[in-house]
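Below: one structure in structure tokens.
Every protein chain except one is present and positioned as in the full complex.
Letters are used for the chains, namely A and B, taken in the order the chains are written, and counting of residues starts over at 1 for each.
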Amino acid sequence: MSVAEQTTGAGTQGSTFGSLQMRQVSRWYGKTAALTDLDLELAHGEFVALLGPSGCGKSTALACLAGLQPLTTGSIWRDGKRIDSLPADKRGFGMVFQSYALFPHLTVARNVEFGLSMRKVPRAERRRRAQAALDLVQLADHAGKLPSQLSGGQQQRVAIARALAIDPEIVLMDEPLSNLDAALRIEMRTEIKRLYQERELSVLYVTHDQEEALSLATRLVVLRGGRLEQSGTPEQVYTQPASAYVAGFMGYRNMISARVEQVESDPRRVCVVAGDLWLQGTADPAAGLRAGSEVMVAIRPEDIVPGRAGVNDVPALAEVVEYHGRELAVRARTERGVVLHFRTEKPVAAGARVTLGAPEERVLVFPAEGRAEVPDDAHG
Amino acid sequence: MTTADIAAGPPPRTRRERPTLTAVITWVAAGCFVAVILGVLASVVVQSFATTWRGGWWPAGLTATWYGRAWSSTGMSQALANTAQAGVAVVVIALLAGVPAGYLLARRAFPGRSVVMLLMLLPIILPPMTYAVQLAALMYRVGLGGSMTAVVLVNLVPTLPLVVLIMVPFVEQISPEVENAARVFGANNLRLFSRVLVPLLLPGMLAAGILVLVRTLGAFELTFFVSAADTQTLVVALFGAISDPGGVPGPLTAAMAVTYMLVAVLGLAVSLRFVTPSQAIRQRHR
């Protein structure tokens, strides 16, 4: 399959794609809003991962972009042209559906060929490209089967092959690897990345898997209740989450409710207290924290260092030790009951006394929210 | 993208699909159909209030006396009583026999299951006229001909399978895990049944019961061949009145028909609250 097949992008102009934008899009289902004033951009060559807990509107956003759901308000633009009234079949996106949506009456091969036959690709060519797409997802042996004769993971791979067979410039993927086993998932992940690079695809990719998002994406977008919570490079989002919510999503497993004791002359540096835990941390000056503010402290397990003599040292008792291969994941508890998760390569036994510390720039302090709704499936 | 681009864009418009030709044809045809149905029903209602109506847009005069006469004429009140009696009896028996059978067919694989399934499908697929006469002959042979018992029995034939076939998907949608959980937490068979299954199956049982009632009200052929003058139901009485135009005045028949309509439409409205019709019928023809 070559990049330059002119049959792509049915109905749309042959010119290559520059950017796709969602502007102030809202989508209401009856009285509930699935999306609220969402701005989202996918530029040429970008790989955007859309993150957020279940029900936050990721699938809805994809459906709106693809033209499958009408917008309640807002608009969608492609290269400066407004396309929100363009029907889905004229947009020419490749899409992998969360529920696969395979055609139950067509064989695997015919499923994959479907988009090509819609583009009136000659039969031989169609065969060849469908075969290539199936090879890609390692399903060449199953071409003659009906979808109902495949396992869940195989069906999911057919859905991927079907979306890629039409050589789209823009691919929308809704949790395309969710149903695969760990090994296959990593392999398919690499495959998707390779295709993305080779074919200069632009991808919008929904996932729950933090690791998947970090390894694939050039940009992360975190949604929260249908609104944009944070958008940035993986590194930005990973190291400087904009809120406790995002932090919870990005593997900050230690989320500790605390109170501000003191704000230093440098407003980025605050001192907080939670039980017997006194911590020097870093906050966004714009958050306007002052002494007495209720805050949420976020620390990644990797950033807690046992036995470090520094500002944030605290004695604790190792409670649970999990073996993770190269390292140990330990849950410890301070004297006044604050639970801390950390990782270490040194042997630690359950019941051992440890001293834990963390560098103050890795102790993130966020204003407390009404209730910390931290998705529990976010931890990688 | 700059803000200027946004301003230059077309004004926001809600996506509204242009009605296609097929859509227009469909709605026009559906409109005609609905108009005929409503016209037919309306004419019965109008006629039941007419002093006389020999044709023309509207009857000469209106009166409500036909209802009084219909009620006081022995046949009518008797038929109404018979209908109620048969309806309740059929619903109760069909549920008592059908719900356990539906439960078992949904949950268990046993030898002969498909035969039982076929046995439940055939009486629903085959129209009553294919077996009504033989059934009536048998009823007369065993000495039940013309009795209320016979009316109830023959009406069980299409309705009992209906209960079974409605219950099967209802049971299937309840995860067996729920039952297992109840057992694990110490429920014996009786408690499992009364505390878990009955509450879960209640909507299905209600829906099935109401559909059975509506069907029994409307069942004509089966009741017709087996009932006598004093055991006939409303529809059969209605048929008798219409097919013998000399005997009963039209408006009196219409008053009977309206009574029947009210009873039936009540049943339908209630049943639609609990079950979508396709749910019930789709299962009939798997």
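One rule holds in what follows: a contact is a pair of C-beta atoms (placed from the backbone, for glycine too) under 8 Å apart; a residue touches a chain by one contact, two chains touch by 3 or more.
Definition applied: contacts and distances are computed from a predicted model.
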- line: From the options "Sugar ABC transporter permease", "Protein MeaA", "Fe-S oxidoreductase" or "Lactate utilization protein", the chain left out of the display has the UniProt protein name "Sugar ABC transporter permease"
- request: Would you mind spotting which of A:17, A:77 or A:100 touches the chain that isn't drawn?
  value: A:100
- request: Kindly state which of the options B:116, B:174 or B:196 is in contact with the chain not pictured.
  value: B:116
- line: On chain B, the omitted chain is touched by residues 20, 22-23, 25-26, 29-30, 33-34, 36-41, 43-44, 47, 53-57, 93, 96-98, 100-101, 103-105, 108-111, 113, 116, 119-120, 122-123, 125-138, 140-141, 153-154, 156-157, 160-161, 164, 214, 218-221, 225, 235, 238-239, 242-243, 250, 253-254, 257, 260-261, 264-265, 267-269, 272, 277-279, 281-282, 285
- line: Residue positions on chain A contacting the omitted chain are 10-11, 63, 66-68, 87-95, 97-105, 114-115, 118-119, 146-148, 152, 155-156, 159, 162-163, 166, 172, 179
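The rule we apply is simple: only the chains that are shown with their structure count from here on.
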- prompt: How many angstrom lie between the CA centroids of chain A and chain B, rounded to a whole number?
  reply: 51
